[in-house]
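One protein chain omitted, others in place.
The chains carry the letters A, B and C, assigned in the order they are written, with residues numbered from 1 in each.
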């Protein structure tokens, strides 16, 4: 089966792999399925902390053909960390029967590389959708079982734009990050049945306002040319103590949904991790009042959003090594963002 | 009496005084006691949005000899706004008796200008304390009645440091902001009896770890050379519907205290404003986990702290034009910050 | 006649008008034609130092119906300053004949306000061209006589984009600054006969690569909705000791052209001011080698360009209060920028 556990470790710097040695002794090298990390860069185009983390972690993922997803940006109180997703055998009773009636499962995979002119387009959306569907099939789960599809997707650099054989979706390298996340999210929504095939264009054109998924979590980076995909789901076929919940923040200060989701964690359960997407609302306001995240030429909007939502999420979760990622185009409603909570009963 | 009301208006830009015209018609020019604003600059040394706001508001404060306190920095979801503190006559019943048994009162004043070498030192602390005590005496309130002492204090620029006749507390202009806030806060603590005269040195030397006030709210700026002081208190001698509460965040993610304070607001009361101080903890951790606010050379630590705490406070308060100010040296415990809540019954 | 002098003063901060009092006593209030300043903001969307400077200088320009052009950004060695353009009567010999056979002349004016959807488009180009032509006619100069057309043009804020009745050229506020400068520059090129009416579209579509003016100097800001225009020219009808030269940097490190232009200043003449436009080349390279100005998400490309070109220009000019402005779309060749040198014989 594809049962998984999630182990979280803080990092001293983006090149720190010390968490690897802290994994349970039962974890063999081929059991490390995915590394999902927050690094302390700017989370934007020239964030090479992600590349540094990939450089040191990817060799440790070779044995398992696993993937890494590093999201840059630990603004405000956020603490750099890695969540190591490892294979977890079914928990059995002494009589060999399953100890739990369900469990957390995960599969990872990659799309093909994208050409510069494909990034941020329908092509990227459809190819991502195919990969998500393939992973869901391998997991033997339905759309309703899925709690989060976490994707690391590529971006455009000036060099790529200049070298591109066809026009790119934008020449602005920072903006290309948003288009790439959007196309990826629309692909996830397609795979999960939240957007129909003929709704892709509308979703892309509306910049995710019409057609989005509350289970998509996408971050873009210069360190790859394809999409790295992690599908996280619940399955009755697995038997382990990890559980997940999902929902979405309706705006950047939606404390209510965070309190509701966390209140569903049973008494005595252990909080594993919370994954949240954040963004500056494109209409320039939060609950009718002007924000300055998009008119600040010193700090990028995604950095502002991560810091603010990170402060709220850390306040609710009670710790600061939470996964808050910036740029939520198509990943929850405009101005809000997807939320996924994992805990251990 | 010194009864006051607080009227809050969002601003379109730092030069926007349109809120002035939206004051109740009963407000005469001489009734505007103080303008307490958040502007959309970086809140640091070269934040000229504060100077712009002073330039346009100060003429409107002349009639009342009122003062302005502009705190720069609306990172994350925070919304630029002004809180206009206006004189509010006692509310009376038809028989001429007081309608309320208490009310919110305020007095404003300024210290003398400080020399460059006095900034951030015991001199600044003591002179600030004198002004606070004078205002408390004028208000006829005791230390226990005071909810917040809000101060705008000066900072050192390169020009001032170079021209100074004596050595300054620091040559680092950004750092001078912290020292100025610290000395001011220690002065407030002295006036409120939270620090003894012989404890000033310890408080300054410990950078506010030993000796602080949960009712101090200080912000520094290049637009003035003295301290602008606002004392906000409850008084049995006044009769108006404004009430205040105070407390402090123990760290930057202290959701608990915010929920506790707001839960004390009576059902049906109207939320007026919340004033919170924020800072990156100097030990580099929040609840034991590393933050990157002080090792980020792209974004100053106070900006990070405002964004994160701003996200949390806005989530709790339910709106984004809250007053969250960065740099809480001596204004609450290390890493935390003072909190003052105003509401209208 | 429209003879002018240029007086340069450093400023202590963006609200500093002390230079006004240092003007020659012969200058009456109605003689101040234009204030051309560099302020120490980020030169981008949320640069309110320009608004602060306008707020304090514009009242001083009322008597003359003069205009202000503040360009934000004094990165690197650049020193904040103002150049005051004042009316200068013809220099005469004792016999009443003209002392000089030529002189520097200038006229200022403004276009109508632009709607959000007009900014950065052909409309803005054409209307700017009309104003430039009108001012040239008033000056009685030909295109060849003109050395510089300096314009302050508007930009798009999130609020304007959201409120716009029609689609805007971009929703990205920082990018709107470039489009506005481009349209303005193309308008200047049209007025000067460097671009034909039917070449406007090509010039705009090519982002100034095809169709530009080496005499255009445009900067955009949030502090106005129309274009402020200054035309600077040589005229045989005037008699004063001010002279000007113009040329363009072919790329951002074009030391050669700067040395050539300055070598034309006669021995013994006094250097008045140099006006230079700078930008990151859009192909991502300078003389074939990669630059990082457009992939840096912490510092905007125009800031990088101003700092670098500012260092070079200050080195050549020998002082740091030179006018170097960022964003040279259509103002010189791609990656380079217009240059205008003023001196006094």
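Definition applied: a residue touches a chain if its C-beta (ideal position, glycine included) is under 8 Å from a C-beta of that chain, and two chains touch if they have at least 3 such contacts.
Note that the coordinates shown come from a computational prediction; the quantities given were computed from them, not determined experimentally.
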item: Touched by the hidden chain, restricted to displayed chains; value: A, B, C
item: Per the touch definition above, residue among C:12, C:28, C:89 or C:196 touching the missing chain; value: C:12
item: Of C:29, C:167 or C:315, the one touching the omitted chain in the full complex; value: C:315
item: Identified contact with the non-displayed chain, of C:27, C:77 or C:210; value: C:77
item: Absent-chain interface as seen on chain A, which is shown; value: 12-15, 40-41, 46, 48-49, 51-52, 55-56, 159, 222, 298
item: Residue numbers in chain B that touch the chain omitted from display; value: 42, 44-47, 157-159, 162, 171-175, 282-284, 290, 292, 294-298, 300
item: Contact footprint on chain C, counting only the chain that is left out; value: 10, 12, 40, 42, 74-81, 252-255, 258, 286-287, 289-293, 295-296, 298-299, 303-305, 307-312, 314-316, 318-321
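Note that only the chains that are shown with their structure count from here on.
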item: Fitted rotation between chain B and its twin chain C in degrees, CA, nearest 5; value: 180
item: Computed distance of Cα centres, chain C from chain A, in Å; value: 46
item: Multi-chain contact sites of chain C, meaning residues that touch two or more partners; value: 46, 159, 298
